[in-house]
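Here the complex is missing a single protein chain, while all its other protein chains stay put.
Let's look at subunit A:
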Amino acid sequence: MADSGVTDEPGTKDDVHRAKTEGKELSKEEKQRLRKEKKQQKKNKEKKDEKASHESEKKKNKEEKPVSAAAPASQPPTQPSTQKAPSAVPAPAPVPVPVSETPALADKPAKTKADLKAERRARQEAERASKQAATSKPKAPPNELQPVVKRLPEHVQVDNPGVLKKLAKKLERQQIPLRLDYGYKVSLFSHLHQYSRKAPLTQQLSIPSTVIHPAIVRLGLQYSQGIVAGSNARSVALLHAFKQVIRDYTTPPNEELSRDLVNKLKPYISFLSQCRPLSASMGNAIKYIKKEISNIPSQCKEEEAKRKLLSCIDCYIDEKIILAAKAIAKSSIEKISNGDVILVYGCSSLVNHILCEAFEKNIKFRVIVVDSRPRLEGREALRRLVQRGISCTYVLISAVSYILPEVSKVFLGAHALLANGYVMSRVGTSQIALVAKAFNVPVLVCCETYKFCERVQTDSFVSNELDDPDDLIVTRKGKTQLEHWQDVPSLGLLNLVYDVTPPDFVDLVITDLGMIPCTSVPVVLRVKNVDQ
């Protein structure tokens, strides 16, 4: 008792000190109460727990390691959340305190201020740990096989008002205008956005825009008006715009380039996805850039860091797009023989490249270009091929079953390849693959590996893009039937952009890693992830 009485007084003094220094989280009285209770507990269990504390310390270390490995990075790694740990934490932490206190008591007059500070720090940490343990008790224990919780992208949750509100708040914070949906949406697609081309987002921006870099504004306008279209073209344009952004970037004082630049890019990406939903290839490119930026070491000078980033981007474009195209062309040319009649759909930069390369190698073949309303992208492909001197035929997609008996091979481009083997491409591709299968014509899909995507999808409804419905309106024989479609309540126009082709329609996928069947896409993704 004498001991406890003696120890109490310096304890209370220390308590007051600690309360002054800490003071933010708990009120003084609460802190004092907590400490007094713990001290009593400690002294009662002191000797018993000394040995037990050593054992539990070891246990605590072991537990903390797997717990921190399993828990996602968002949770602080040192947070022990099992039932055992909280009891272990206050036990070892306070145990050294009374241990240090008792010699301190003995040598109290000889203690320096530094020693006192060290003691206080140790006690503060112990209190903090105990408080964390106390609050973390109600949390559930994490499993080793914690399921990966993927956040659903906002652009497929338009029918959820909560998500829309969150998006509006986020855009307001980033000072980007919100783009409004247009026209009557078909009920099957009420979970997707439908914008009008006549109301681009840039009209709602103030000029000059201080938040968004002008290169990004220009890019957004090009996307929403369809001036830059096609998976590769959009990715390359995006990367060039980001290069410009990086060149014009200066690190603000007291900020690190690796963190600040990533934060600067976030509103740009929001803006671009408002102009037109991001494609899978763009998503992969953005992930790559963000990774490269955050990997910049903090002691790197700004100029050097910028140079490094620019060269990384150039390297990405060269490797993943240009060299990949060359590799794919080389493999594809083996599949084209003299006298072939090749059917292509729409305008795929990769397929056009392959055909031009094959023509350079003096292979005799002719091409049938299939086109579809309302985009009529086949005209562009036709123009490019005819300029090279390739003999072409042009049909609309409704005539595919008429022309297919003449065809020997079908070459299709892809927007993305999904992890369950489905090919996501321009709407109409699955139709062509279906008819080709019915006529026993081989279907070859050409796709670079950077377009491979971890998503899975089985139909064209759950995730798609709705284009401007007014594009379907056309004048024939002097009459525009659908001109006033908005006035008719039960009439809707549907202008889909993408569709998914099941893997049983596709015979071969030609990638820069070689020729693979459609079902090997998850294997390639795994290999890529392991490499990175």
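Heads up, the rule we're going with is that a contact is a pair of C-beta atoms (placed from the backbone, for glycine too) under 8 Å apart; a residue touches a chain by one contact, two chains touch by 3 or more; residues count from 1.
Quick note on the criterion: contacts and distances are computed from a predicted model.
Per the UniProt record, the chain missing from the shown structure is "Translation initiation factor eIF2B subunit beta", taken from the list "ER membrane protein complex subunit 1", "Translation initiation factor eIF2B subunit beta", "Vacuolar-sorting protein SNF8" or "TMM27 protein". From the set A:A233, A:A419 or A:L496, the residue in touch with the chain omitted from the display is A:L496, counting the whole complex.
Set against the missing chain, the residues A:P153, A:G183, A:P214 or A:P374 yield one that touches it, A:P374. Touch with the hidden chain on the side of subunit A covers residues 186, 188, 372-374, 376, 379, 382-383, 386-387, 391-403, 426-428, 430-431, 434-435, 438, 459-461, 472, 474, 476-477, 481-482, 485, 488-496, 499-500.
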